[in-house]
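A short write-up of the structure that comes next.
Here the complex is missing a single protein chain, while all its other protein chains stay put.
Chain IDs A and B follow the sequence of writing; residue 1 opens each chain.
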Amino acid sequence: MQPIESFEVPAPPKVNYINAQYGLKSWLLTKDHKRIALLYLGSITFFFFIGGIYAMMIRLELLTPQGDLVQSATYNKVFTQHGIIMIFFFLIPSIPATLGNFLIPMMIGAKDLAFPRINLLSWYIYLAGGVITIYALLAGGVDTGWTFYTPFSTTFSNSYVVATGLGIFITGFSSILTGLNFIVTIHTMRAPGMTWFRMPLFLWSHYATSLIMILGTPVIAITVLLLAFERLSGVGIFNPALGGDPVLFQHLFWFYSHPAVYIMVLPSMGVVSELVANFSRKNIFGYSFVAFSSLAIAVFGFLVWGHHLFVASQSVYAGMIFSFLSFAVAIPSAIKVFNWTATLYKSSISYDTPMLYALGFIGLFTIGGMTGLFLASLAVDVHLSDTYFVVAHFHYIMVGGALMGYLGGLHYWWPKISGRMYPEGWGRFSALVIFVGFNLTFLPQFIAGYLGMPRRYHAYPPEFQVFNVLSTAGASILGLGMLIPSIYFVWSMRYGKHAEPNPWHLPGLEWRTQSPPPTENFEVTPIVTWEAYEFAPPEETEVVGKFGPELERI
Amino acid sequence: MIESHATTQDIHGHPALQHHFENMEQQREAGTIGMWVFLVTEIMFFGGMFLAYALYRNFFPAAFASASNHLDITLGAVNTGVLIVSSFTMALAVYFTQVGNRRPQILCLVLTLILGLTFLGIKAVEYHEKYTDRLIPGHLIPGASFGPEAHALHLLPGATLPQVEMFYWIYFAMTGMHALHMIIGAGLLTFLIVYSIKGRFDPEYHSPVEIIGLYWHFVDIVWIFLFPLLYLLGRHFEHG
Partner (left out) sequence: MSEHIVPVKIYFAIFLALLAGTALTVIAAFVDFPWRLNTIVALTIASIKATLVVLYFMHVRYSPRLVWVIVASALFWMGILFAFTFSDYFTRNWFSSGY
């Protein structure tokens, strides 16, 4: 691909969604999905840094085998809050609320989502839940683990369980409203000619994610509510001393929280589909397989939650069913990985920053997914449960998978969102630093866990120290690696090269309008007559990145 | 907002057409599908509580039957009737809006609201009875912890007081959540009545009436299940 610097610098864009109106009120009361996406971007970045600070405290404590940095009660709060912030306030909203909000109307050729005011409301609800949770953290924190297992959380914990639960309950509605908006938009607002199978795969994965948000989040809502009321009233539907059943809490909790991990990773897979097809200039291999695999993950993801209860006195027979289904749920994810690989084969790959993140995703998600299979085996899970093996497994998916996809998507669409280019050299450098730092952090944790190091402990036997030192070293590198993009993205908003409408020269609908787009997205409602990734075969182009001649006139 | 492009304006459209929709039909379809998707979340929300009910009823059948028999079946049945009538008047309100008869439309909406408030009033009476009988579980109400007269409950063999408390926990959680949804519904109906009086709805644009109707019918359906499950489950054990 030709370097960006050789293109002519276009004149700065005319009226676009950023400069259409000035003033704080025009942002805080906006109905424009693009502005709402930016509002979300700022908030979730803020929460990401808070979760990152907790992560830093964990890794610092674990440098030495003794529990010497903080007391164990404090450490309980640190890892609990790391989990709560990262999951509920960063990962779950991340891609849908930022990239999804920004791009879904553009990719289907609409002017906005179906319910713009509900979109804005969802951001305020997210903030309200966030403020309440931060209050709980500052007032003294919560120490139950992000999983809130009973009866500790209902009866014995002396921390701010109810306040935190309330914060999570409220934020859940933000998720529900976002998912509702996406589903209705995709069903009813596609431009003429935009059939379901002409939609970019980014939309399929967001549709599947929205299904999970709608069907799963209400269950965690009622669970957290029941938990709070039990704590306040002293009755025990989850308390064995009073005739209740703590495993019922776990069933209700994980009914949402397992599909929640697919909320976190599916959008990222959608981004990767976009990056892989576009940066290898080739139509995605097996489009309909990838599309249906998103739906399959959404459905199957609801059938496996019992694998979190294998060692919780769940019936062995139910365990067998859940174990089998947990193996089955890996299949649609594997289909995606195979199709991405087949897309890359004999294609014209350009190793720009977004592509580096996509490639990182494919490798790291595969490792994370395969280690999940170990955990899905009933007998092996008895050994690995509650060890660092589990911690490493889910961080490979959440960070190595979901976060990489998020960063890749952010870089890819940054010219469209901000009208500026980020510095490509720094982009590639930080992607590599993040990759190295990430693996150094979490690979040793697989080994430590397999050898028996338990999770959620701040003191451990000295033979595990070498793994923890490696892990903390890796975490420092990872942290530095992630600081770099936060700096250059902000820098680019003022000093970055102006981006042209289609800086990567791609056929997607979002590239056929200004960078940044006008408030109404398109000058004229487009009529779609082409397929999702219509690249000419590589051998038929003299200039890399040129797509079929019939698209030129649009 | 700066309109600087020749986009599809709402020149041709109804004053209620929002700018991001192409036409009223699309707007109506989006609103209806949106409410149905929201009702899905409500089904899953109540579903969690129905699950808890099903499990504990299975664990403590005698206690649940005893506690259920202590509920006032007359008030429960009357409330069920009240809600069914209110669903009928709500459906009629939608009908009259569709055909453009404003007076009957407003009348039906007002009747629906009155019936809804009646339901809540009867519920309040029931709750008060529970309060005086010391049947509110745990120490939810300071000074009135759970502590009923055991003999007044006519405990069936095998039932214990903690198990009975479990029933009342679920009873209050489910009917309380249902009542909260009724209160929200009453608020929505008030909004509909005000807008109807102002003449905002006509045969071309009335999706708020339909959509809020869907919500109201859903709340009715939840009660259709709550009534037999909470009030009727142990009646066949009553002998004289």
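By our rule, a residue touches a chain if its C-beta (ideal position, glycine included) is under 8 Å from a C-beta of that chain, and two chains touch if they have at least 3 such contacts.
Keep in mind that this is a model prediction, so the values were computed, not measured.
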Option from A:K31, A:R59, A:H251 or A:K497 whose C-beta touches the chain left out: A:H251
Residue, one of A:T74, A:Q314 or A:T525, that touches the chain absent here: A:Q314
Residue touching the undisplayed chain, where the options are B:A16, B:A62, B:V85 or B:L120: B:V85
Interface with the unshown chain - residue positions in subunit B: 25, 28-29, 32-33, 36-37, 39-40, 43-44, 47-48, 50-51, 54-55, 58, 73, 77, 80-81, 84-85, 87-88, 90-92, 95, 98-99, 210, 213-214, 217-218, 220-221, 224-225, 227-229, 232-233, 235-238
Interface with the unshown chain - residue positions in subunit A: 187, 215, 219, 247-248, 251, 255, 302-303, 305-306, 309, 314-318, 321-322
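Keep in mind that, in the parts below, only the chains that are shown with their structure count from here on.
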Between subunit A and subunit B, centroid-to-centroid distance (C-alpha), Å: 35
Parts of subunit B lying in touch with subunit A, wherever the complex brings them together: 1-2, 4-8, 19-22, 26, 29-30, 33-34, 37-38, 40-42, 44-49, 51-52, 55-56, 59-60, 137-140, 146, 162-163, 165-166, 169-170, 173
Residue numbers on subunit A that touch subunit B, as the complex places them: 15, 20-21, 110-116, 176, 179-181, 183-185, 187-189, 214-219, 221-223, 226, 229, 232-237, 242-245, 248, 252, 255, 518-520, 523-525
